[in-house]
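All protein chains but one are shown in place.
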Amino acid sequence: MKPSRRSLFQFAGGAVAGALFTPAPWRLITDTALWSENWPGIPRPRRGEIRAKFTHCALCTAGCAVRARCVGEQPVSLAGVSGGLCPFGLAAHHLPYHPARLKQGSASEAAAEVARHGTQGIALLDLNPGRTASWAYRRTMQAINGTYLAEPEPFAVDLRGVKTLLSFGVPVLDGWGNPANVFAARGSFHLIQVEPIESSTGVLADEWIPVAPGHESVISQAILRSLQQGNPSGLARQLVDNGPSAVLGDLPEIPEINRLLGAYGKIVVARPEAPVPESWKKSAASVTRLADLPDNSVRVLLIDEASAVDYIPWHRIARKLVRENPLVVTFTATRGGYARYANHAIPAAVYPEILDDIAPPNDRIAASFRLSVPLVTPPAGMANLAEFAGALAGVQASNSLRERVGEIHRLGQGTLLTYADGKETPLRDLPGDDFWRALNAGGEWVGEPSRTDPPSLQPAPVPSAESTGDLPLVAIAQPHNPPGSPIMTKLYQESNLRLAPNRIALSPADARAAGVRNGGRAVLQTRLGKCGVEVTVDPAVPEGSVRVGASPGIQDVCGPAARAKVVSA
Amino acid sequence: MASQIDRCFITRGLQRCSTSRFLLWIAPWTAMLIFGLYCAGLCLLKGLNQTNMDNRYAFGLWIFLDLTVIALGAGAFFTGFLLYILKFKELKAVINSAVVIGLVCYSGAMGVLMVDVGQPLRAWFTFWYPNVHSMLTEVTFCISCYLTVLAIEYLPIVLKNRKLREVPGFLVFEFELHKLIFVLAGVGTFLSFFHQGSLGGLYGVLRGRPFAFREGIFVWPSTFFLFILSAAAVGPSFIILTTSLVEAITKKRLVKQRAFDLLARISGLLLSVYVLAKALDTLIWINRTSPGRGFLASQYYDWKPFGTWILFTEIVLCGLVPALILLAPRLRAHRVWMVSAAALACSGVALNRFVQTVQTLALPTLSFDKFLSYTPSWQETGTFLAVTAYGVLVYSFSFRYFQIFPEERELKAAQVIEPEVEEPVSAGRY
Amino acid sequence: MSTETSKKAAGRYGMTIDIDRCNGCGSCMVACAVENNVPPAESGATDRTGITWIRVFQIDNGGRGAEKRSAFIPMLCQHCGDAPCVSVCPQQAIDVNPVTGIVEQMPERCLGCRYCMVACPYHARYFNWWDPAWPAGMEKTLNPDVAPRMRGVVEKCNFCHGRWHAAKQAGTSDSLSAYVPACAEACPTRAIRFGNLDAPAADVALGSQDPDSFRLLESIDTDPKIYYRSKKKWVREAANAPRPGKETPRG
Partner (left out) sequence: MFPWNYGFHWGAGSYIFLGAFYTVLVVVVTTLIGALLRARRDLRGNASESIRWHNDFHDLPAADRVCRHVLTGEFKQRECPHAFDCRQCQTHAQLTEHRPAAYSDAVEADIFGMSFPVDRFYHRGHTWAHPETDGTVTIGLDDLGARLLGAPDEVILPEPGTQLRANGPAFRVRRREADVRILSPVDGEVVERGDITHAYVLRVKPLPGQVDMRHLLSGAEVKPWLVREMERLQLALTMEGASSPSLADGGVPVRDIASAYPQTDWDAVCGEMFLEP
């Protein structure tokens, strides 16, 4: 029989009907669902054995103890061991994968270049002083009579001892100290915050004293005067009556106020540093502050930026460089900072890739020694300034951490805290190797509280060039931020909780005057130059002032209380 | 040659413009459609970030469009209901046009919904894991079923085409299907009642949105019934509107005045009932529902531009006024009055849907919320235009090649023989 | 009020958030994103298209100069005992876990109709407007207990369901009692407390009884399980004022 069209249709119909009784179509439906569940391009989280590693956060001198949740070797989340972490610390395990990470750059070329320039007029800028590495730098500089540049914060404050704390814009409750410490002590002291806008410290302060940006010193001078005249009134009286009290901030009057309040040696002491081998101290160059260095004196400048906890505006550094072809080599993890100016930017490993120790804390008066141990292996080709400089001077620095731990153990004071099991062990009944191992497992050595007067260092005067001028706005600078993970967009972009590094905030009136709109782009101009920024219009910003983010780009042109102008891009 | 082929598809004895003019007419709409499809494609491929909707404005132009066109498309089910179930024979003159409009509106809405959901591939999930307590489930089921029904109802119109009916198979199928069409009309009515209602319920049940929330009867909030009423009321008006539009464009008389008149009366009647119910509902909401949930109704209207004028416009200007016009025989006898009243009624219902969707989302709920604004992106607008263009095209083709208005020839004759005679207003049968 | 409302609260887990202790550092938001594999923002994302399961809003008392005071209110899914979102989902992608009282979202079943987002008065639901994308290499840091979501679906806080699941797997009673969401764990000021609202001794239970504690939009009977607390009168008033204030939040 010859197949007609009808029989064809019948066959097709039969096939369809029959197919419904096979699992195929139903399976197909389920599969589309599954497929749409893991859309192509959606990463599958790697599975593996879950384990905890302990370390200390090296993003700032608070050096919080950190428990890292790892899948195999890879940390997938960080948490504070005693209390919470700041948002920067919480996502620090993303930093190695930051899109802005510096990957190119050859240390050997830089070394050759330095050799060509010679060590005459060489200087090393340490942006995280007080570490073992810092001692290595100082020894190196001593050996080749270079200059060791650093801006060490001289004071530590005994938060448990203080009753009244007057802070001039210091972010006491947000990034200044170890949150666990600070909030453990928070209940015991009265906090007075003096700052132009209600920062996240101001919100939780007992008193917030709004002040026109740049006029903080009016208050501090008044306090100083009334203390000197001996009949304190107002704030001064409050400080005297509710003692012991201390004042925080980098205004020139503050050390004297603290002296008059009798805070020195009790509440405000020198930052306690863990023991250091005598040999180092003898062979270490002295600490020079950038401001004290004569202009145009540096021919070769090495910068340790990888572990920076601070950023110094470039123009202050540039002023110190010799006019004809200076050589600047920065060791950094990001393309954003000095790499923009340096002749050589050498990629360096970052937390949590390197073994490093944490500089002394500023919120405790007991010395402590903490290691930030690598959680992930750094990418190939990462250089290390200590070794680089060491090679120049023939100083062997690679083993200095071990040496220092040995020294601490030799003195045998203090106790070892191990967070994994929450034990406290007196150091004296602990073998040296176990001590070293414990520290590498995230342990912390804590010495006895020492009450020593701080070095009578005056804060560096703010160069006048920044603050003078007839520009309409006064800058309210953000405290320096540690490097942030890409996930910080949650705070910067997907909410305006924090001011993004590349953002400025204006009052609606000023925004209107400048012709910029919320979320728009603009150019921030000061005496020192200009910088492209994004704008947030924020009624909380007082008129006539501008909150500026803490990106290096902005910090380069616009310091605290600098006069500034905003024009729409 | 092309025009030859074109001609032999056109019903015998009907005057249609030349092929070239027709092409000229559809060209711009086609262009619009293509642009719109491009926009929709962008949204499908790149995701909904192409739109200006956001987490706070999760529904936008598209949902407004869906609600509106489905309300306007209600003419299809309601006319069907009146004709096949209640046997209003006069409506034979417009039923085909009603079906075409319905098909256009529903398929358009369906298409836009497919773009609107984040994962169109999972559209079938609603049928696979339906949550029977969700109004949206009801809507999805009813609309998809009713779209099928409409498609089947549209089939006879297509198969009656002069050329197609030469195929015996088509001829007899059309014949047999037409005999059973009343069943579909019944089903369609049932479905439409429900999904028109559920569309209203969609917002009425939002306990979290005091502006939209309404108390109700059994499981259905009052908006459920208001939407049914308004849709039924505005459906006929929209048919009046479109038909007179087509008459104006083609410069032909297509439907006898008595059909218009009947539609106008029905529309007017239902509209007045709706306005009454709506006013009542609003009063209850202002005095009981909203305050009962801690929100003073007055506050909703503090946020510019949504002042109380919107209430007035919706209920009085675009509700009561057209209702009265359509109810007054002397007024509705004049085409201008009737059409403008119909237009008002349609825009009134559109405004109601706008308020339900857009204003609801604009208003803050938390005390530290802010009033939000939203303007659709060009991709959204493009997709919107695509639906419009699609509608016009389908209607144009149907009008050209199918017999949308059975009375057309008769009226043509009437016009030729005694052009000046208007036949009496409403050959009253009830 | 809190006594009888807390009786009404179905399920077990809830939160107390002490607004007076929140300084808006944002640790909770970051910890949440890290824990739940929420990707960094797409370049085009804004505070209205981003995904922040927990989001800290800043409110102020409307004062100017020295009068002005502000406070931070962390907003997350309130895990309503009578959730407006559950019943509206057309395909049962949301359900309330009868054991924990946690309102769970099933992104793998979500169609992306966003009806639930319209239904939620707390705006605690977030839509994936973009394909999720992580910088090269960063996908290594994803949490294995949580599946990343695809574009076009809705997601929200689920009290770190992955952690609850892990705790349940571990089986021991103390593993369950140690269960705490990432935000509560990360909060440096301990403003966020998490626990079992029914356990009389639990500090959340006590916190929920606090005379200064309140819940958002109680008047619409959603029976949320997040209790806020502030001793400051203006905060309590600003947080559940009868009518939305006109000041714009900064969060």
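In this document, chain identifiers A, B and C correspond to the written order of the chains, with residue numbering beginning at 1 in each.
FYI, a contact is a pair of C-beta atoms (placed from the backbone, for glycine too) under 8 Å apart; a residue touches a chain by one contact, two chains touch by 3 or more.
Keep in mind it's a predicted model, so treat the numbers as computed, not measured.
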item	value
Chain not shown: contacting residue from B:Leu184, B:Ala232, B:Leu270 or B:Leu326	B:Leu184
Omitted-chain contact residue, chosen from B:Arg12, B:Lys251 or B:Lys304	B:Arg12
Chain not shown: contacting residue from B:Leu86, B:Val132 or B:Val336	B:Val132
Contact set of subunit B toward the excluded chain (per top definition)	7-8, 12-13, 15, 127-130, 132-133, 137-138, 141, 145, 148-149, 152, 165, 168-169, 171-173, 175-177, 179-180, 183-184, 187, 190-191, 409-410, 412-413, 416-417
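Assume only the chains that are shown with their structure count from here on.
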item	value
Mutual neighbours - chains that touch subunit A and subunit B alike	C
Chain nearest the global centroid, as defined over all protein CA atoms shown	C
Identity of the chain that, by mean CA position, is farthest from subunit B	A
Computed distance of Cα centres, subunit B from subunit A, in Å	61
Between subunit A and subunit C, centroid-to-centroid distance (C-alpha), Å	29
Where subunit C touches two or more other chains at once, by residue number	46, 49-50, 131, 150-151, 247-248
Touching two or more other chains - residue numbers and ranges from subunit B	119, 122, 125, 128
Contact footprint of subunit A on subunit B as seen in their complex	119, 121-122, 124-125, 128
Subunit C partner contacts - residues on subunit B that touch it in the complex	47-49, 53-59, 116-119, 122-123, 125-126, 128-131, 133-137, 140, 202, 205-210, 293-296, 299, 360-361, 363-372
Subunit A residues within the subunit B interface of the complex	29, 32-33, 35-36
